[in-house]
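I am attaching a structure below and will ask some questions about it afterwards.
Note that one protein chain of the assembly has been removed; the remaining protein chains are unaltered in position.
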């Protein structure tokens, strides 16, 4: 029986925003740092897309998702840590599944699995990456094998 | 003289939506299948963009365009067929050209050409890929040569 | 007990070549067709990489792998079906695992699983995509669920 | 003391729009030309993203930013110069920094530096690319060295 | 009757080399300049590929093709103009088609078309981009229309 951790109802969030910045005058190594800063400040997601800009410049589009109340904080980081002179943004909706967490026992230890529920039905099982990574490192087994073992256990518990 | 098939007036559609999902925990081979499912269910377009996500993960952003009345159907497929726990979406406008279809005769058979009209003026001639592909396969000629022959015929009919 | 199909020993192949073509004057829709033609003619793999070329051109690098004895046949297709005026190529080594095939029974039917063996030890289990796809289509279940069920069965058979 | 050129206050612009076009039937070499046309007609930015479209087509998404009053002019160019039958667009906000310009003296000549100010504080120093490029070409020095010399001067003037 | 310009026999060149540099600490705007410098110094091709490097860095792989006798000259530019501490390279073969040039008359002026011949058979017709671009600019017609008109003429002259 799944143990319930932080419980979230399925919902459509109307308070999210996507922010975008095009960058053609910044070294890639700063961008690894920028991503870290944005996540620490509460961005829900941050990711990079390769883009082709004018004058034969390979560039990068930074995109981030955050709550609308975080807009100013994100702007401050983007202006301080990147080279941009402008930030664009627009609101969007986010439909999020209900989430439950439970524990799977493996021969190497416990792994948390996140379930995603759509209209009350389980549609996702996501083994926690950090748990699997830790087991793989400590036990010197391929991470692939850890995930596969977790998948086997999910199957046995849930679908038989 | 062009034969008119399903006729569409030029218009700006106010009822479209773009949906986006970031994916870092799904194998690429499932994504070929997901694209197929979304098109079959009536998505107007589906495409993938490579993105760079946290923890050094090469990821994929799935984007799709659909009518707003299709939102729930698309969500259902995305939650069932991908590994995502959230879907973002926002409305947008789509300006579509008027379209006419007519037939070009080539030495290997007929090819449909789609015309696009902006303010009553023909701005696009698009030979139908499936027609050209079929001719190329059946006649063992390069698809490049089929298109080039169609372009020649378009020119002779329309611009002399 | 795994049923053995076409059997291949682990080996390093010294007779392979990679061919590359940069393309900036070809429509993307032809490239889907080209890929198909190259696979039909016996290419071991064909794939596209986005590249940024001179004069602000988004381009595509076609890469293919084939046996050296296939070089002329591949060249013929590339010159006929793409717009290139030159093809580059170089030899490389390919280390291939031994492969075995066996069958997994699911509630919806049989799925072939390909095993890869490195120095006699099983390191890969790859459910056949086409089997999983067929089951998903015919039974109207998510392909994700089919794979997960197969993974569960692999686990039960092999690692207990 | 910085010399002030065209002065802009920091502001959030509510009159911008992003336009997007997916392209799978156009050669890359035309797209270099299209970018040039769109910039000449007053687009604020134009860039390309590689996308993977149906039927194994490597495609390109053209994105542009412009003022809403430019929408029709941009549409006209996109329909005339690309092969698209539809254009999507949506409004967004753009937060722009205040900008000041001043001159840096180097051993090879003058370079304009653009400052970006957020809430009255200088957060960006951007040496003008065209100035640096001209010096590099005329003096046969690496552009890297020109930028580095400008950075040194910025530091000496501003932060001591 | 095609007018023959600089004549090249079809051949496989054994004296070419590919050079590669991974870059994660250089701004994109310098890379536009670097490309220009490498072409001026005689590189046969230069192009950029987006790559994902360690520590969440979006990077760029610069690739260039040149004759082996140009290796030192290319190295000098790469070390001077980029930030790299190492350059990798390997020899490869290049199969080049025979090339002929002839002129097409359009209503706006002459366009050179490059033919590519494989085993004596014409497999490529490539209208010269710079000619088409010039006509498009000077006559204020879409470049698409210029190419299409050239294709029509190629067809009429060559395949009837």
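Note that the chains take the letters A, B, C, D and E in the order they are written out, and that residue 1 is the start of every chain.
Operating definition for what follows: a contact is a pair of C-beta atoms (placed from the backbone, for glycine too) under 8 Å apart; a residue touches a chain by one contact, two chains touch by 3 or more.
Remember, it's a predicted structure, so these values are computed and weren't measured experimentally.
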| item | value |
| --- | --- |
| Chains in view that touch the one left out, judged over the entire complex | A, B, C, D, E |
| Touching the absent chain when the full complex is considered, from D:40, D:130 or D:152 | D:152 |
| Among E:49, E:106, E:124 or E:148, the residue in touch with the chain that has been omitted | E:49 |
| Interface with the unshown chain - residue positions in chain B | 23-29, 31-32, 35-36, 48, 50, 53, 55-60, 83 |
| Residues from chain A at the interface with the omitted partner, ascending | 29-30, 33-34, 50, 80-83, 129, 133, 136, 142-144, 147 |
| Interface residues of chain D (partner: the chain not displayed) | 50, 52, 54-56, 58, 125, 148-149, 151-156, 159 |
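The working rule: only the chains that are shown with their structure count from here on.
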| item | value |
| --- | --- |
| Touching both chain C and chain E (chains) | A, B, D |
| Same-residue or different-residue interface between chain A and chain C, half as cut-off | same |
| Farthest chain relative to chain A (centres taken as mean CA coordinates) | E |
| Whole-Å gap between the CA centroids of chain C and chain D | 40 |
| Gap in Å, rounded to a whole number, between the CA centres of chain D and chain B | 29 |
| For chain C, residues that touch 2 or more chains besides their own | 25, 29, 50, 52-56, 58-59, 80, 83 |
| Contact graph of the chains (line, ring, star, complete, other) | complete |
